[in-house]
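Missing here is one protein chain; the remaining ones are kept as they sit in the complex.
Moving on, here comes chain A:
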């Protein structure tokens, strides 16, 4: 353990177990060009550690080959440290990570869309990022205990200088985030898409609470509500004063409700009438946007994929008819569409 004044170089060091090496110290240690730090970073963790990791995350039966697990834990940036003249090329998780990222995006998007059918698209994207984005994947890797198994380097490639726009420095978060993505791809390879979905659901979707409400920001909620009510074919919204106190004092309070005909869509309070109307419009919009589907009623499109190994396009006879597509709700109101609606002033009308 090193206390106080820990240098950056020391922080990137990983404890290297010498027991699994055939020869220690390594034969190239006698050469003058040998750098022990680089050698340490390149060393794979022992296969027992990899196997223990697989069992710890519940994939002991799926990932039986420790080479696969090692590949999943090796970030492509390690190749910047590897000597060009090496007998065994290091296998990295570049392809696995890309595939896994696509799969996780798919599962998260369908889950969030099914759970919140009325959520605006930009909020849906933010929620998906919160569930399976780089930071969440890195946190999951930390929780899984993949940190001592990760092999990476801060440089993108061996020829790169410290940082350029074309070769930005690799962040530890990105390197860690590649591990769960690679694991998802491995589960997809060794089992099936529904199994990969189960992995992603258990680690990222069902076990993580995301505050969707804080992601919804309004520019003009009254205008948005007006357009939404028109889309639903109801009476235009009208704000009505429910309660007030201290109107001409220095601390008035107004409670305003927004009504569509006789139905109260939302209520808001404020220190001025405008503020109360603004908040009432926000409450009315949130009441629609944050409508959830109960978890038992969720019908995800990936339910249509067959459970076992084999052709994913094959029809699954036993699960035929299980998936019932839900009714699509009213499409999102794009009120700030910037003149693309076609209603432009023109001389020839």
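Simple rule for what comes next: a residue touches a chain if its C-beta (ideal position, glycine included) is under 8 Å from a C-beta of that chain, and two chains touch if they have at least 3 such contacts; residues count from 1.
As a working rule, contacts and distances are computed from a predicted model.
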Exercise. Pick, from "Peroxisomal acyl-coenzyme A oxidase 1", "60s ribosomal protein l20", "AP complex subunit sigma" or "Pescadillo homolog", the protein name that UniProt gives for the chain of this complex that is not shown.
Key: "60s ribosomal protein l20"
Quiz prompt | Option from A:165, A:294 or A:325 whose C-beta touches the chain left out | solution = A:294
Quiz prompt | Per the touch definition above, residue among A:65, A:267, A:303 or A:332 touching the missing chain | solution = A:267
Exercise. Could you tell me which of A:42, A:276 or A:300 touches the chain that is not displayed?
Key: A:276
Quiz item: In terms of residues, what is the contact footprint of the unshown chain on chain A?
Solution: 117-118, 213, 228-229, 232, 234, 238-242, 254, 256-257, 259-270, 273, 275-279, 283-284, 286-294, 297, 338-339, 341, 343-347, 349
